[in-house]
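Accompanying notes for the structure given below.
With one protein chain removed, the remaining protein chains of the complex are shown where they sit.
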Amino acid sequence: MTTAYSRRRMLQLLGAAGLGAAGLAACAPAPEAAEPLAADDPKANEKSFSFASWTLNEEAGKPVVQGLIDTVTKKDGLTVSGVSYPYNEYLNQLTLQVRGDKLAGAAQLDIAWLGALASLGKLRDLGPAAEGRGYTDTALASGKYDGRQLGLPWTTGAIGLVSNKDLLAQAGITKAPESIEDFEAALVELKGLGNGIVPYAASTKVAQLKDILVWMKTFGSPLLDGDKVTIGDEASVEAVTWYKKLYDQKLIAPDVDRFDARALFGQGRAAIYDDAIVGKGAVVSSSPDPSFADKLDPIARPVLRSGDDPQAQLWGHVIVVIEGAAANTATSFAQWMTSDEQATTEFFAKLALPPTTERGLASDAVANDPFTKAFSERVTATASQNPFWRFPEYAQMETVIAEQVQAVLIGSATPADAMRTAGQGVQALIK
Amino acid sequence: MTATVEAPPAPVEVEPRPRRRSPLDRERPGVRVAAWATIVVFGGFGLLPVYWMLTTALTPDGKVFAYPPALFPTDVTFEHFAALAGNSQLFGYLVNSAIVSSVTAVLSVVVSAYMAYSFSKFRYRGRRSLMYLVLSSQMFPQALLLVTLYALFDAYDLLNTYTALVLSFTTFTLPLCVWMLKGFFDTIPDSLIEAARIDGASQLRIIHSVIVPLSGPGLIAAGLFAFVRGWNDFIFALTLAGPDKQTLPPGLTNTYLGEAQTAWPELMAASLVVSLPVVVAFIALQRFLVGGITAGAVKG
Partner (left out) sequence: MSTVAPRRGTPGQGLSGGVFAVLLVLPGLALLAAVVLYPLVSSLVTAFFEQSLVAPGRSFVGFDNLAAVLDSDFLPLLRQTLVFTVGTTLVPFVIGFGLALALNTRIRGRGFLRGALLLPWLVPAVVTSFLWMWIFNANYGVANGVLETLGVIDEPEAWLSSPGTAMAAVIIAKTWASFPWMMVMLLAGLQTVPPELHEAAQVDGAGTVRRFRSVTVPHLRGIIGLVVLLELIWNFQHFDTIYVMTGGGPAGTTETFAVAVYDTFYKGHDLGRAGAIGLLWMVLLLVLVVGYLRVVDREEKP
């Protein structure tokens, strides 16, 4: 064919085609926002919904959670489809799904993520659903955001210090140190055991340095006063200076995050580390010592002045419900999973995760397990929330602080400067 | 992009020479030593970590974090490999990866072949700009593309489908294929095309009956590279594929990287096992890679 087209026509053709495709993409129908359904709307009572949970994909937890889901499915004739993402990506992916109204039903959440997900405005207020189910106050508090009960507590605990009784005995430490000075002295004794043993496998990797917030609280910094960030005050600087001292004296090791700490502890190469109850299983299974479970002993975090409360960070999982289709069904499901006596007992028996109901905590299985009992008394009893969790950008805030602390550890900033920068950085994120 | 090299007149041949023999064989032993030294050092760098993957995969759970780690472990277990056999989910991930990567490769090659041919054999205003446009499209951060892509696929109800994955992968395989194939087509002499035109073939006919048969190796090579790019993608697959369409990278992460601990031996075992089929395929197709990257077969 030899029809002659002018050059200009050609370019126009080209441009039009390109723009057309882009326009097609741009003019795609926008997704519609979901509105909360009325309580008696049949859509809210649909029997088929999704349950998002990262435990559903973990070797240890999967059979247990799946088992519970199967029980409920048979009991109430429901169809539950499991949705899962790797733990580290879970919040990001769930945020996208919920933001785009792609998920109908319930989701497991780490309590740290509640603020971030809640700010999307799609979660149902489960206040009415929580009444009369027997949850403890601490547990309920962990699921509250902005005064509303947005999550039903599934397991509640805290992150505290776990020690290796054996190693402590070897170093001649008979009583858990109560003051910061005693604690430091104990660490020095443990270092004396030699053999490459790390006395305290404290977090030193940026991803886990948020653990230092607990120490800042121990030294007296409230971290957040209303809407004002207090990082940069004397107490926080003192805490970081102390941490750096431990680092320089090799009482804590570099490049350690929670996983590394568990690995070291399980190998008997660390005497003390920070963890929630959920870590016990991982530590025991990765240890070559068959009787390792007996050596674990939680201890209360040392305090600055006697009479202070030992600080611990609240930890736990909650189940939230997304407003919309199947919301009612999902709510009953969440209630059952988190407070049904049989469900919670089985959950504890298999995964060692403490229940959140008074009855559950008082049950024989829980009360008689020495580790759980010790943990609740010495750690969870005085646990408090991380004040930054109420902001959706809490992860960014923690990173800002962590990066500054790391700068101090590697010697590229003084504690005072670093904490001032951190404080300003976090304040800037509070809009 | 290939430089033109004119061969000087060949010396008088005294004895027949086998084809494709490298003149380096007749070199001083110094070259052989250098070759072996390079292989030991660089090859060691390449293969020792693979050995370490294997070692880790064979380590029992209690010894995984032992320090110093045993380089020649005596205490080995095959339980991690055995566990894979029963893992049908992993197999599902493998199938998904294979399907998505293959379709991406085919689609990319077909579409980019036409584009590359246009860039190579024709001259028109804006050709240069279009080439840069295509090249620059893979320069944008994936993380940012992702949000809009997600919304786009959502609007057309394409989320959690193979289609979404394939389309998003082509964002980075298409430019790659276009540039590789353009280079390949550049080396096909225009005389062949001219001859076909003189015989009265239409443009399209030329492409399908002259160029394509000659381009087998090039197309396969481009396809293989596109396949690997799709095989390796993590972030798009994680976000755009649902639980049942997960490919290997997010699937492996999902299964073995838990909240409490990373299952190192299992992860290494699974990674080795799923990579093997691809390695075997690549070895089998290697001669196409060689021929397809340069138009060695096409000489007047």
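By written order: A and B. Residues from 1 in each chain.
The definition used in the following text is that a contact is a pair of C-beta atoms (placed from the backbone, for glycine too) under 8 Å apart; a residue touches a chain by one contact, two chains touch by 3 or more.
If you're wondering where the values come from, they're calculated on a predicted model, not measured in any experiment.
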Inset, instruction - Have a look at A:45, A:119, A:241 or A:414 and name the one touching the chain we're not showing. - result: A:119
Legend entry - Which residue of B:134, B:159 or B:210 touches the chain not shown here: B:134
Legend entry - Of B:58, B:100 or B:167, the residue in touch with the unshown chain: B:167
Inset, instruction - Identify the residues of chain A touching the omitted chain, counting contacts across the whole complex. - result: 1-5, 7, 10, 13-14, 17-22, 24-26, 92, 95, 99, 116, 119-120, 196, 198, 204-207, 253-256, 260, 263-264, 267, 269, 392-393, 395-396, 399, 403, 406-407, 410, 412-413, 429
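As a convention for this text, only the chains that are shown with their structure count from here on.
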Legend entry - chain B - residues contacting chain A, complex: 61-67, 124-126, 150-152, 154-156, 159, 238-239, 242-243, 250, 253-255, 257-263, 266
Inset, instruction - Write out the stretch or stretches of chain A touching chain B in their complex. - result: 7, 10-11, 14, 25, 28-31, 54-55, 57-61, 82-89, 93, 96, 100, 102, 196, 259, 262-264, 266-267, 269, 278-279, 281-282, 285-289
